[in-house]
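Excluded from the complex is one protein chain; the other protein chains are retained at their positions.
Our next item is chain A:
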Amino acid sequence: MTKGNTAVPKVFYTQPDGTERVVEAEAGDSVMQAAVRNGVPGILAQCGGSLSCATCHVFLDERHADDFPPVSEDEDDMLDVAATDREDNSRLSCQLVLTEGQEVHVAIPETQL
């Protein structure tokens, strides 16, 4: 689907069992919002994106590492205590805001609680 000439952002979510789902999002939505609004399981987002719950943990495909603002101090602290152990590419998906035309691949961890 395109809007005018620019493509809407797309997010590819891979579940722990390997199944993948693609969601067409809107620019300005976060990777978390795109998942929750479209019923992608595994991203709980209990706080709706206010950086208060760490239940929106994802592993961001390495190739997108530089496409988003770096991890903030709070996000960093929270990832340290996320329910699934942190890895180098861990992010809180409510902090990953999508832009026009972007395609993003993320993997969803085993558990968020």
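The criterion applied here is as follows: a residue touches a chain if its C-beta (ideal position, glycine included) is under 8 Å from a C-beta of that chain, and two chains touch if they have at least 3 such contacts; residues count from 1.
Please note the rule applied: contacts and distances are computed from a predicted model.
Among the names given as "Xanthine dehydrogenase family protein subunit M", "Oxidase", "Nickel import system permease protein NikB" or "FAD-dependent oxidoreductase", UniProt records the absent chain under the name "FAD-dependent oxidoreductase". Contact with the chain not shown here comes from a single listed residue; of A:20, A:62, A:80 or A:110, that residue is A:80.
Remark: the omitted chain is touched by one listed residue; of A:6, A:46 or A:99 this is A:46.
If you put the missing chain back, the residues of chain A touching it would be 28-29, 36-39, 41, 46-48, 50-54, 73-74, 77-78, 80-81, 83.
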